[in-house]
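Excluded from the complex is one protein chain; the other protein chains are retained at their positions.
The block that comes next holds chain A.
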Amino acid sequence: MMSQTDETPAVAKRRDNNMAESNNQSAETKLSDVHKRIKAAFETFDNAANNTVDVREIGTIIYSLGCFPSQADLHDFIAEVEEDHSGYIHLDRFLPAMTKVLLEHKFPPIPKDLLLQAFEVLDKDNKGYLEPEELTKYMTQEGEPFTQEEMEEMLTGLADHERNVIYYKDVINQLAIDPDM
């Protein structure tokens, strides 16, 4: 991703300041960048402008910061940061907890090939695609089940319009295009 070219000290310093992954970067700058990212994501859901968000939005915020927690992971995280079952989470508790998650890469992304294998497990007849009924059965009965709404959105979004089946290989490639951060 990054190649060493001839660069002036000013450019080198700037490069260092921008590469969050770089070992040369001062821990302070890296931390401040992480804090800024977390705050920005948090603020998007802070409707009352009082540094709290509804606990039901926490999943969205964490996902948007690049993490892939399971529902169980989310549950544990929320238990740690929620204000005594008030239904709200304050930035003061969210920030340190989330910073830890990001710096320790706690909920790493799912590699594409693993995802493909997962679909292949479900595709028991090895057809190369899944019928809507098949996918529905697995998503709503297995693992951490989808709600009806989630299932409908998934089927509308992923199903091939003509054949009404899910070509999972294509879907994985499509949904993997992720321009953000």
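In the analysis below, contacts are C-beta pairs under 8 Å (C-beta built on N, C-alpha and C of every residue); 3 or more make two chains touch, one makes a residue touch a chain; residues count from 1.
The rule is simple: contacts and distances are computed from a predicted model.
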Inset, instruction - Given the choices "Two-component response regulator", "Integrator complex subunit 11", "Serine/threonine-protein phosphatase with EF-hands" or "Carbonic anhydrase", state the protein name listed in UniProt for the chain not shown. - result: "Serine/threonine-protein phosphatase with EF-hands"
Legend entry - Listed residues A:Leu31, A:Val55, A:Leu95 or A:Ala118, member touching the removed chain: A:Ala118
Inset, instruction - Would you write out the residues of chain A that touch the absent chain, in ascending order? - result: 2-3, 5, 7-8, 10-11, 14-15, 17-19, 33, 36-37, 40-41, 43-45, 48-50, 59-64, 67-71, 110, 114-115, 117-124, 126, 138-139, 142-146, 150, 153-154, 156-157, 161, 175, 178-181
